[in-house]
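Of the protein chains in this complex, all but one are displayed in their positions.
Letters are used for the chains, namely A and B, taken in the order the chains are written, and counting of residues starts over at 1 for each.
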Amino acid sequence: MADNSIRLINVTKRFGKSVAVDHLNLEIPANSFISLLGPSGCGKTTTLRMIAGLETPTEGEIWIGDKLVFSAEKGIDVPPNNRGIGFLFQNYALWPHMTVYKNIAFGLENMKWKKADIDKKVNELCELLQLSTYLDRYPSELSGGQQQRVAIARTLATSPQILLMDEPLSNLDAKLRLEMRTELKRLHGTTNATFVYVTHDQMEAMALSTNVCLMNMAVMQQYAPPLKLYAEPVNMFVADFVGNPSMNFVEFDLKDQVVSRNGVRLGVTPVNGGKLLKKEGKVVLGVRPENVKVSAEGEISAKVISSFPYGMETTLVIECMGSDMRTVVFGSVDYRTGEEIRISLCHEKACLFDGETKELLSVVETKIL
Amino acid sequence: MKVKVRKFINYIRKPQHVILLVLLVCLAYLVVFPLFYIVKDTLIVHTSEVNRVHANAGTLTNYHWAKTFLASDTFATFWQPLLHSLICAVLSCVIAILVGGLFAWLIIRTDMHCKKLCSTLFMFLYIMPGWTLAIAWTNFFKNSLVGGTTGIFEAITRVSTPNWFAYGLFPIVLVTGLHYAPYAYILIGGILKNMDSNLEEAAQILNVSRAGIFVKITIPLVKPAILSTILLVFASGLSVFSTAQFLGLPVNFYTLATKMYSYLNGTNPGRGYVYAVVMMVLSLTILVLNQRMLGTRKSYTTVSGKSSNISLTKLRKGRKIISILVTAFVICVTILPFISFATESLTQVKGDYSLANFTLKYWIAEDAGIGFSGILRNPVFWKALKNTLLLAVCCSLGAGTVGALAGYGIARKWGSKLSTVVNGLTFLPYLIPSIALSAIYLSMFSTRHGIIPALYGTYGMLVLIGVVKYLPMASRSGLNSMFQISATLEESATVMGIPWWKRMCKILIPIQKTSIMSGYLLPFTSCTREMELFVLLYTPNSVLLTTLLFMYNQKGYEQFANAITLLIVILVISLNALINKITGASIDSGIGG
Partner (left out) sequence: MKSKKMLAVLLATTITAISLMGCGSTADTQTENTESTAEVTEEATEETESAEEETAVDEMSYDDLVAAAKEEGSLVFYGANSYLQDAADNFANEFGIKVEFTQLGETEMIEKVTAECNSGAVNADLVCAQDTYRVAAELINTGYAMNWSNSRVGEILGDSDCTMMTWYYDTKSFMYNDELVGDKWLTNLWRITDPEYKGLFTMKDPASEGVNYDMLTMLTSEPYASKLAESYKEYYGKDIELTTDNAGWEFIKMLFENGVILTTSDSTCATTVGALGQADTWIGYFSTQRYSTQEEKGIKLSYDYETCAPFAGYAYPVYAIILNGCSHPNAAKLFSEWLLSENGWAAFNDYFGGFSANPANVHATDYSFDDIKQYIVMDDADYLVEHRADVEDFIETLR
């Protein structure tokens, strides 16, 4: 099997004056499932289209396996069809004038496959994606989920070693999305292809991928496995973007490994045992909602602003240390608005960010002093 | 060096780049170069001017410009025709927009009767050549003040029409305005149809008066349509030739175009080219102004929302009377001309409409006088018919194909410099008055230029100018059709390695076949009825129905002229209906761009 890893070296794409992707370096290992995550306009779709060859980078090199498919410097630009990729479009791009069968078979016919082989392949795919009963229908006669599956089947028909997906689930309703996520994970397991998946939904990215590449304003922010992204965000943007409900940010004054605000003083000890590089100044303490523990013995007093009971857990918005914070209480509990509660931040993991640069100083353990 | 070559190959490998580059080169030669070439023509002595300028042919001279702008008679020979052209343009716009807009409102927003009939007949005005109305007008309102026989109107009512009514500015403006009214109808109607009534109802709820809603909401929403109507009608009104020739000449009413024609066909073509330059400068100015007022082209699409919510205004008591008036009006301007052509082609002695005076000899006689056989037996007529159809097919294939490709290339590279430039270039011929364009081509292709042979006298010459002239229509509908389908439909095939031609034939064209067909249909019908573009360029070998008609009209063989006019109109309308039926593409679907 061909090497289906992907390597982007210093790839930049400019549209006129605006920069869509800025000096991106990205290594995608073979057979991995990578998500390109970020808010809209961050350059993730452009990156995907550059890998596919649908967009020409302004600078940089792109390698697929050991083959250089694009190099601005050497003037190499392998056309999309020679890159061994499949591409799944956000709007599915099903050809409205062809039936489901024809949509799937078109690419194979083009490869001069024999009629019988095509039949076999199409049926196989349709079985896999539960489309067998819709073969003679036109795309407009299918539901969104069915259209999506046809699009996947069409993309898989030519057995690409790399599958590029551009927000393929964004047009589906919540329930179908969950189903299709499972489907995609299963497909990744069976096809052994490298999946590159563009999404703006962090949950999807976290749930699906082996590695997440988070981008913002054309620049890659962090490239890490989902849980690392969650636990050790490199800056406040990443920390804020990943996780739902999102991380609480509270400004503190730092002095000698102690942060203070509104009379509350917390000791912060880097978890990796090192020393904090920053001695004093403004810092932001980022605490995941689940690490803000509500307990009668809590050291800090807080007031409930609103409560969202979901059944399995309840999300609270509370006022604490003169700032709004979110916290999660597991189990079926509810709180009244205005109710006084106490919270604890003792021995919890938190992220300490520089107040000015917004960069992560260290992951720390907090302790009430 | 090698890298550059490779980069170039990568660039060229994308068909949209090839299309755009080829178009850029071709259009630069066929559209931009002529603009400079014609300037050269205003600065040299032509062979027919040797005795006038007293210099050798081909030498440089400022004679033409000086004569146009500095001579003592410059008011009568230049400024007045210019003024006439401008007045024609402005008033034609007003009429087209008022008539077309009112008609659109009546058809789409009220509960008028006979909508289908009125709408279909109204389109005839646009499908029929503009000058047919001019001929019909003279058939009806010819007066005895200009002498000789009188028209049908005077024959029936014994009332002599005043000169201003029968000839000159008034009928020219009216005829031109009416001819373009359907265009305004399509554009404004399209917006009225797609405009969600909620927009107006929202204002109604806020207790805004009806007039207030119309002025503050409706008008601003249809503004883009009105502006693009203005662009077209103004440019056409400015360069109106055949209508002005038919209706203006008897009372010495000249426009820039008719003046230019008389210079070009006379002994001072250099001065004719000066007028052509002036006409083009004016048209380009209008384009720039229009673009500025419109902001960006995007404004076109801002209004097209859901079309579900249309509430029809109740005409109440006026319903019947308005329906009758509108239907009567539409019949007057569409059916009556037919009757007049038929009548005039059947009368032996002009102005005498008694039954005894009717004869079929101008249609079928072996010898219909003045050495001609009746039109249906006249070999020249059949030759012209054959030429016309062949030319229409060639032009439509050429313009339609190039237009679709141009639309493809432009849409795929939308926003890039190359695409913007090519897009502008494909639109440019729209603004070069037909008669000026043909004047340039006459001069440009009369002699060999490098590898480009002298095309004059060949059929290819007519095809070439037709393709160039109709390219704007075709590329507009091509561009629209490409914009309507997501690029991903093609990209998904690209990724699979489906070659370009197959992507075009198997995916893009089948999906957008109606829209692309109208890119072919428009040039076809336009070509069948085109006169101004070919009147300078046709040769006896390539005589067309319209040029034959022009010749008969100029020679005063009115029965023949009317017979041919009738045949042209019937031909154009039935071809249009036929194509409409076969392909489902209709003329109004393409105009909207």
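By definition in this document, contacts are C-beta pairs under 8 Å (C-beta built on N, C-alpha and C of every residue); 3 or more make two chains touch, one makes a residue touch a chain.
Just so it is clear, the structure is predicted and the values come from calculations on it, not from any experiment.
Displayed chains that the missing chain touches over the full complex: B (touch as defined at the top). Annotation: of B:250, B:424, B:497 or B:510, B:250 touches the absent chain (contact as defined above). Remark: the omitted chain is touched by one listed residue; of B:5, B:454, B:505 or B:577 this is B:454. Across the entire complex, the residue among B:268, B:423 or B:528 in touch with the chain not shown is B:268.
Across B:120, B:209, B:554 or B:574, the residue that sits in touch with the chain not pictured is B:554. By the touch criterion stated above, the residues of chain B touching the omitted chain are 47-48, 50-52, 57, 67, 71-73, 76-77, 144-149, 245, 249-250, 252, 254, 262, 264-268, 348-352, 357, 369-372, 380, 442, 445-448, 454-458, 536, 539-541, 543, 551, 553-558.
FYI, only the chains that are shown with their structure count from here on.
Averaged Cα coordinates give chain A a centre that lies 55 Å from the centre of chain B. Within the complex, the chain A residues that touch chain B are 15-16, 52, 54, 56, 73-77, 79-82, 85-87, 89-91, 93, 95-97, 106-107, 110-111, 154-155, 158. Those residues of chain B that touch chain A in the complex are listed here as 2-7, 9-10, 13, 415, 486, 488-489, 491-499, 502, 506-507, 510-511.
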